[in-house]
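Below, a portion of the complex is reproduced, with chain positions unchanged.
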Amino acid sequence: MPDNLPSQENIAFFNGQLLPERDVGISIRDRGFIYGDAVFDATRTFNGQTFKLREHVERLYNSLRYLRIDPGIDPAKMERWSLEVVNHNYPLLPPGQDMWVMQRISRGVESSEPGAESRPTVLIESHAIPFARRASLYRDGIRVVTPSVPRIPPRFVSPRAKTHNYLNLIMGELEVHETDPDAWAVLLDESGNLTEGKGSNIFLVKDGTVATPQGRFVLEGITRSAVLDLASGLSLPVAEEDLDLFDAYTADEAFLTSTSLCICPISSINGARIGDGKVPGPVTNQLMAAFSDMAGMDYVNQYLSHLPS
Amino acid sequence: MPDNLPSQENIAFFNGQLLPERDVGISIRDRGFIYGDAVFDATRTFNGQTFKLREHVERLYNSLRYLRIDPGIDPAKMERWSLEVVNHNYPLLPPGQDMWVMQRISRGVESSEPGAESRPTVLIESHAIPFARRASLYRDGIRVVTPSVPRIPPRFVSPRAKTHNYLNLIMGELEVHETDPDAWAVLLDESGNLTEGKGSNIFLVKDGTVATPQGRFVLEGITRSAVLDLASGLSLPVAEEDLDLFDAYTADEAFLTSTSLCICPISSINGARIGDGKVPGPVTNQLMAAFSDMAGMDYVNQYLSHLPS
């Protein structure tokens, strides 16, 4: 780490070097900005330790291959620079906090010159997870609503690549937030099956089986995979399969997963109470405890500690 | 216009003020960058005069309403600032050139604070049209290829809003460019009908009728509308209708339109020669001449003048 970096403010990695974050700006002609022609990935820290960083970086490189962007640096370096950013920025957080660290690579600045080869833009940055804003979800459960906008299917642009094109998910979210600003949108697909929210995966529990939509139609969360592994470890049957609103309305339990949420219980879907409405249900509770064990800290408590007293 | 702007370099409008373009950078957390959660529009100049700026700004505000972004300034101001940018930057171009002027508005910087209201990011900038790169198209015609990636249909996110989410069109373009780097991609829709290219509309001429895909499934180009009007003015029957590869392969003539291309003839579609392969065909030629009249300059000649001698 260069000596000249300010010790009291956040840094970022940008196109080959570490810089004070406030000195980084994206070109107004960067394709990541003008077209969303970019990919990213994000992991979080638990007590300052990154969680499954390698898996996140591997997924990042699959996204890059799909978009045919060559980032110019290899996965090992991407990982190393990410740790540098974390190591510098984490101590700047208030105690009890944790953060995301994100890699973003765009195809570079649009050029109008014939033959001019564009170099990709590479950015690694971190920022705090909004624990306070979400704390009540762990006490009350998430209200999930399925908007009328369906999720873009893989043939148009694959949801398995984590890109800067989020408008489809945002249109769904806007629709839901107008009637219930605190609800979370989970989009259906063309066949009426549950897919994903903006950055989250959904699970249903029915008769003891832990089920989630097929990986082909969503961004396969690293947390999603971890939960499937945890469930198997607890001898719970798991299924990756089509799940529709009939499944949702007749489920015993339901929860969302994401890098930052880990596992968070759902209280209702489209206003239909899940199970008896108490969250978390027993299977969800078991998985949440197992997740905390794996993460090496009680992440639920971390969230709940931010509830206004 | 403030006195302190540099007279020898490009300026841009950014969040309320005119600045040297090189001083403008997009935040790494701007939703336009991280999600493509932004809209834009673009007109071009002919001899430094903007073309149908008002229509472009009107379309911009429809895009904004669709995404529910309030830009904070009204259309008249958007138009006026655009002219300021043009007036300053146009004289900096070499003679014989013209340029695009673009408005871009994102939902603003992502905030993780509960209740923090985000202000939209507003940018107006200009840059030169790549006449040299495209000059040969007016002599030889464009080779159009339809990639296997179909165009996202309106129900997922409407193509009628001009947004920063271009990956679907880019995936199609990448596919086409691998086998023919000079071909232009025009995507089909789910039903196998022609839709649009990245920023261009397609027209077919058959038995004298000038036809183009329905406006519901594409970004309705201002030039596209102008061509329909010109054709009507020339007493040519026009049609906005579904057009598939049967229509394409049996067409007499074909051409692309866009703000910068105006009207440019197509020589082949998927390698099938259009008509007798000579470009432009008689109807296309008639429309190109009428367009130059309307634009107040011979735009074809402007392009052809950039051919390497």
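So that you can tell them apart, the chains are marked A and B in the order they are listed, and the count of residues begins at 1 in each.
The rule we apply is simple: contacts are C-beta pairs under 8 Å (C-beta built on N, C-alpha and C of every residue); 3 or more make two chains touch, one makes a residue touch a chain.
Model, not experiment: these values are computed from the prediction.
Visitor: Total subunits of the complete complex, with 2 given?
Guide: My count for the entire complex in this file is 6 copies.
One rule holds in what follows: only the chains that are shown with their structure count from here on.
Visitor: Using only the C-alpha atoms, find the rotation that maps subunit A onto subunit B and quote its angle between 0 and 180 degrees, to the nearest 5.
Guide: Answer in degrees: 180, to the nearest 5.
Visitor: Starting from the mean Cα coordinates of subunit A and subunit B, work out the distance between those two points in Å.
Guide: Chain centres of subunit A and subunit B, defined by C-alpha means, are spaced 33 Å apart.
Visitor: Residues of subunit B touching subunit A in their complex?
Guide: 12, 21, 24-30, 32-38, 40, 67-68, 104, 112-114, 123, 125, 127-130, 132-133, 149-152, 155-157, 163-168, 170-171, 174
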